[in-house]
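All protein chains but one are shown at their positions in the complex.
Note that the chains are named A, B and C in the order they appear, and that numbering of residues resets to 1 at the start of each chain.
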Amino acid sequence: MTLRLRVYGLFEMQGPNLRAARLVNTLLMLLILVNVLAVILESVEAYHRQYREWFWQLEVFSVTLFTIEYLLRAWIAVDNPAYGRGWRGRVRYVLSPMALIDLLAILPFFLSMFFAIDTRILRVLRLLRVFKLTRHFAVLEVLGTVLRNEARTLISAIAVMIILVILSSAGIYAIERADQPDAFGSIPRAMWWATVTLTTVGYGDVVPQTLGGRLLGVVITVLGVGMAALPAGIIASGFTSELARRREAYEIRAKQLLRDGEITSLDRRELIKARNELGLDRTDAQQVLRRVAMEAEATSEPDAVVVCPRCGMRFDAH
Amino acid sequence: MTLRLRVYGLFEMQGPNLRAARLVNTLLMLLILVNVLAVILESVEAYHRQYREWFWQLEVFSVTLFTIEYLLRAWIAVDNPAYGRGWRGRVRYVLSPMALIDLLAILPFFLSMFFAIDTRILRVLRLLRVFKLTRHFAVLEVLGTVLRNEARTLISAIAVMIILVILSSAGIYAIERADQPDAFGSIPRAMWWATVTLTTVGYGDVVPQTLGGRLLGVVITVLGVGMAALPAGIIASGFTSELARRREAYEIRAKQLLRDGEITSLDRRELIKARNELGLDRTDAQQVLRRVAMEAEATSEPDAVVVCPRCGMRFDAH
Amino acid sequence: MTLRLRVYGLFEMQGPNLRAARLVNTLLMLLILVNVLAVILESVEAYHRQYREWFWQLEVFSVTLFTIEYLLRAWIAVDNPAYGRGWRGRVRYVLSPMALIDLLAILPFFLSMFFAIDTRILRVLRLLRVFKLTRHFAVLEVLGTVLRNEARTLISAIAVMIILVILSSAGIYAIERADQPDAFGSIPRAMWWATVTLTTVGYGDVVPQTLGGRLLGVVITVLGVGMAALPAGIIASGFTSELARRREAYEIRAKQLLRDGEITSLDRRELIKARNELGLDRTDAQQVLRRVAMEAEATSEPDAVVVCPRCGMRFDAH
Partner (left out) sequence: MTLRLRVYGLFEMQGPNLRAARLVNTLLMLLILVNVLAVILESVEAYHRQYREWFWQLEVFSVTLFTIEYLLRAWIAVDNPAYGRGWRGRVRYVLSPMALIDLLAILPFFLSMFFAIDTRILRVLRLLRVFKLTRHFAVLEVLGTVLRNEARTLISAIAVMIILVILSSAGIYAIERADQPDAFGSIPRAMWWATVTLTTVGYGDVVPQTLGGRLLGVVITVLGVGMAALPAGIIASGFTSELARRREAYEIRAKQLLRDGEITSLDRRELIKARNELGLDRTDAQQVLRRVAMEAEATSEPDAVVVCPRCGMRFDAH
């Protein structure tokens, strides 16, 4: 086994050395968390002054490790069947979202050596390392699938929201611009109030004062409840149908495996594999299997015994 | 091919000249966006003073184009089977919602030439051009269908909300009118607080101060959470059942097409057409097809030819 | 036909005189709306002083009509099979929720003649007439069914909310009572902030100031999002399953009617009746029917031709 395959096993948690792989991944995760915490704490003036040196050392240490990780991952990408062999596979990997996130985690550091970048912006960019965590959280997968499936509908909800914000701000601008020029003196200014109201956040720093403004406000707050309901409804529907789809996919797989009537140990392993891939919990899977078994029995029962019309022999059709 | 049919193809994105049609539609969409942006920016006093002339020229240019678009669409309406031939079809088109939106986009301009209209109101009316966008966004279709399907239930939720607002304002008026006459001196005044609270916006500009008022406030804020839950629940249910309905419609179509057991290239095209019309994504459609195929197999299997193990006669088990 | 049956037809919209019945019901509905509007307007001091006499006359007029309505409804209750014949049926009707709402609409007026009741309380009680509207809005039926079905779960959500409010107020009381004695000086006082925060209303009149208070505040606002999600989720699930239940009930009815294979005009009428009773829209109903028809075809097809094992005659089993 080559060194590259061993490294691949370490990063992708495959192969014989699963324990070391888990350790490597846990340490990488901890490093990301420590980085995020450091950026947060460094923003406190007092800590920044006192522990300046330590923060700098942590930064150099982290960037070194993250750079090594980045290079190693680019090196082993060719072993991942998802990207393909050779330099082509490597280029494909380097342009993948996860690799770009990894690059973003180290690039600002190297750029700041050559260009003068505002430290405030540098700090926010450093925080983007938090996205490196997504690789280590399998839990986020279902959430991501649902959001991707519903992306088109969610975008249309946002489009409706933008249209409502524009019309609301134009309305309040027409009504209240004379009374509260600071808050509603122009449509862009009025947009602050319109957004804060339509999202039902309602800071209360700007509030309509005239009768007309309040009447419009009443309409907009009620629309705001409806607006807040749209994404909730879309996401609820997305989760419901995603779960249904996964249960059905499991059912189809189970029916294929159990068609021959016997449950071999291979079938059992295949079913567990399917359950894990689809992220179903045990109760869900068991109920699907019970239903499949029941239906199989129901359809097989009447066909059980066939009588040959010529010789009258009774035998099993299956 | 007549000129009218060619124009029809351009606007409705049909016929051979699909490229030109796409260009025309994109330009119209851009013109609407530029118009909306212009109205927003013109409301800023500084821009208004400096670029007055430019805004006016854009307005004249836009109204000219929108008027031509309006007349052309009325002219070609007879080629659209949805409205029917002759002047009757044209009248039917002119009274359709989309045509009225188009009219509303240009009418204020012409009216303002003959009547003195407040510029503030003119501006808001000009913003209504944003609705012309709905023609160009197919994504909004599912959202629209769901809202239309659930309209009756959503209206009943709004009716419940209005009743709750009335009772809440009467309650707080009875309790706090002496303590805060400005905010709760009459039921209509108290409605501002009641709406802002029931929608969970909660500006905080008006807040009950007495013990009784706060007790009522606690009840109303909790009811507010319930009120906000109603539309979310209704819309979630609407999306779920609309998706289920579309998947089932696709399944019914697939079963009809695959009844004869063979999948011809015509079937394939019909399935893709059905999938697009129903707005299903590829994963959804594939799973439906897999299930249909499996069920077809399940029912066809027992009808397969059975061979009698004794006499070797081949016959149908059914 | 007796007079009582005629009156029954008028109120319950049955029998031959449907037009007059609709008129009576519309007028009663308008009278309720006028009453609600009057109470709202009378609370404005200026209107109250100027139109005192008119408001009083409207009140006397309305109470007279509502009293006649109440007595008539009690009189005809025996014709309603839901309550049963004789004085028993009348007593059962008088104790039904709708009758109690009707009584509540007139009782305060008569009580105020004998006892001195605070006019503020009288006014709120008069507003309860708005509940008389529920009789005239069939749309509220589905909403009511869902809320009734989910009542147990919604109550458990409210119980969780109360427990969270108690624990949150105790927590903030322990942390901030010294810093803000006015807002957090005792647990009951702290409950105002806890409720306003957990419901995500967030007035901002009371806000934790210390680090500990804000940390608790962060936890509570996040819990508040979860709390607001509970009723939304419960109601969404309620609507989804109620719709599914109604579609299935329609499917069962359709299967029963179409079992014999023919669709008679009687079947058609029965299906329309079932659709109206279940409040399904046309699209829903059509899809259910299409599926039923398809399944009927699928099951009948293989059984179509049976071969007699003795004489070999081929015939239809059905």
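By our rule, a residue touches a chain if its C-beta (ideal position, glycine included) is under 8 Å from a C-beta of that chain, and two chains touch if they have at least 3 such contacts.
Note that the coordinates shown come from a computational prediction; the quantities given were computed from them, not determined experimentally.
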Shown chains in contact with the undisplayed one are A, B, C
Of the residues B:I40, B:A236, B:A274 or B:V292, which one touches the chain left out of the display? B:A236
Pick from C:G15, C:G185 or C:G279: which residue touches the chain that isn't shown? C:G185
The one residue from C:E141, C:E248 or C:E277 touching the chain left out of view is C:E248
Absent-chain contact - pick from A:V7, A:L143 or A:I163: A:L143
From the listed residues C:L230, C:L257 or C:L280, report the one that touches the chain absent from this view. C:L230
Could you list which residues of chain B touch the chain missing from the display? 200-204, 229, 232-233, 236, 240, 318
In the whole complex, what residues of chain A lie against the chain that is missing from view? 36, 39-41, 43-45, 120-121, 123-124, 127-128, 130-131, 133, 137, 139-140, 142-143, 146, 154, 158, 161, 191-192, 195-196, 199-205, 227-228, 231-240, 243-244, 281, 283-284, 287, 290-291, 294, 298, 302-303
Please give every residue of chain C in contact with the chain that is not shown. 149, 152-153, 155-157, 159-160, 163, 166-167, 170-171, 173-174, 177, 185-188, 197, 200-204, 207, 214, 217-218, 221-222, 224-226, 228-230, 232-234, 236-237, 240-241, 245, 248-249, 252, 255-256, 299, 303, 306, 308-311, 313, 315, 317
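Note that in this section only the chains that are shown with their structure count from here on.
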Graph shape for the chains shown, where an edge means the two chains touch. Line, ring, star, complete, or other? complete
Residue numbers at the chain B-chain C contact, same meaning over half shared and different meaning under half, come out as different
Determine the centre-to-centre distance between chain A and chain C, using the mean Cα coordinates as centres, and give it in whole Å. 38
If a residue has to touch 2 or more other chains to count, which residues of chain B qualify? 200-204, 228, 232-234, 236-237, 240
